[in-house]
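And then subunit A:
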Amino acid sequence: MLRIAALPVAAVALSGCTVPAFGARPGPTTTSKSVFHLWQGFSVGAMVIGAFVVLLILYAVLRYRRKGDAIPKQTQYHIPLEMVYTVVPILIVFGLFAATLVVENKEVANPKTNVIVDVNAFQWGWKFSYPGTSTVVVGQTTENPTMVIPVNTDVHINLTSTDVIHGFYVKAFNFSRYALPGVDNQFTIRAVNTGTFFGQCTQLCGLYHSLMYFQVKVVTMDQYNSWLSNNSNPSAAQASNTANQQQTSTHVPSKPTASSGAN
Partner candidate 1 sequence: MTDVLNPPVTTPSDDHGHEEHHGPTGILKWITTTDHKVIGLSYTVTSVLMLVIGGLFAEIIRFQLATPNANLVSLAQYNELFTMHGSVMIYLFAGPFAFGGLANIIVPIQIGAPDMAFPRLNALSYWLYLTGAITMLAGFFTAGGAANFGWVAYAPLSNSINTPGAGADLWIGGLLLTGFSAIFTGVNLTATIFYLRAPGMTMFRMPIFTWNMLVTGILILLAFPVLTAGLVMLYCDRHFGTHIYSVTGGGVPVLWQHIFWFWGHPEVYILALPFFGMVTEIIPVFSRKPVFGYKGMIFATLSIAALSLGVWAHHMFTTGVVLLPFFSIMSLLIAVPTGIKIFNWIGTMWRGQIWFSTAMLMAIGFVVTFLIGGLTGIYLASPPLDFFTHDTYFVVAHFHSVVMALVLGGMAGLYYWGPKITGYLLNERYGKIQFWFLFIGTQVFTFPQYLLGLRGMPRRVAIYAHDPQWKLLNDWSTIGAILIGVSTLIFVVNVAVSWKKYPAGDNPWDAHTLEWFTTSPPPHHNFYRLPQIRSERPTWDYNHPEHRSLGHGKHPGLGDPHPEVVED
Partner candidate 2 sequence: MKAEAKLMLGLGLFFGLMCAVYWNWSLENAGGVMMFAGMLLGFLPGGYFYWWSRRMKARPEDDPYATQAGGAGVIGSFPGTSIWPFTMGMGAFLVVLALVFGIWFLIPGLGLVGWAVLGGTSEGRRGGKV
């Protein structure tokens, strides 16, 4: 049942370029591509149903304008018709649900991997540390701290928050997740294209929420390894154990300035 319902999605996935993008982008990760195809599938459905209903409304509105004082037939029920538009939506809904499950299971899967990044969100910035190494990247607001990850590798991310709830959102990955205080949120991303991708906090977290930027840089495994060794900083690793705000790292944080605070 689940596979049959997933067929349309597979069909959409196979014929990828012929189906319009409906405003979304495939993105550089494996999951972002599945989400994109799911998006296309939902959009085709929504467009077909929406167009059908709007045409019905337009037809009714134009065709049955009041032309006289005649009172139309007082029809109140048409049971077969009502059954049709109850049962058909239920079938559609279960189809959508099956397609959802396929992509969802992909997204929540956590395969074992050696590349792990601890992402810690705080007011108002990000700290990316790489367990097992001494590399720590910290940056506040417009400093745009950069998380470097290797391409074609599963990257396991542990997402936490120091204070309030933040949203880890990289637009290109078609993915977001809350950074919750007291919760260790874990997910895996696997980028298949290199590049630099913009990220931003999406969950309101106080005054400088608008400025809580970061970047994700996807590089080759060699570049990643050399980046790690170039940026290892024993003192930073020690410092990061004590507190987030006192860092000596690749980025020198500063309080938000007047310009970044937008008056």
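Quick note on selection: all candidates are chains of the complex that A comes from, given by their letters.
FYI, a residue touches a chain if its C-beta (ideal position, glycine included) is under 8 Å from a C-beta of that chain, and two chains touch if they have at least 3 such contacts; residues count from 1.
Given the structure is predicted, the values throughout are model-derived calculations rather than measurements.
Undergrad: Identify which of the numbered candidates 1 or 2 touches subunit A in this complex.
TA: My answer, from the options 1 or 2, is 1.
Undergrad: For the complex, which residues does subunit A have touching candidate 1?
TA: 23-24, 31, 34-35, 38-39, 42, 46, 49-50, 53-54, 56-57, 60-61, 64-68, 70-79, 81-82, 85-86, 89-90, 93, 96-97, 99-101, 103-104, 107-108, 123, 142, 163-165, 167, 169, 171, 174-178, 180-183, 185-187, 198, 200-211, 213, 261-263
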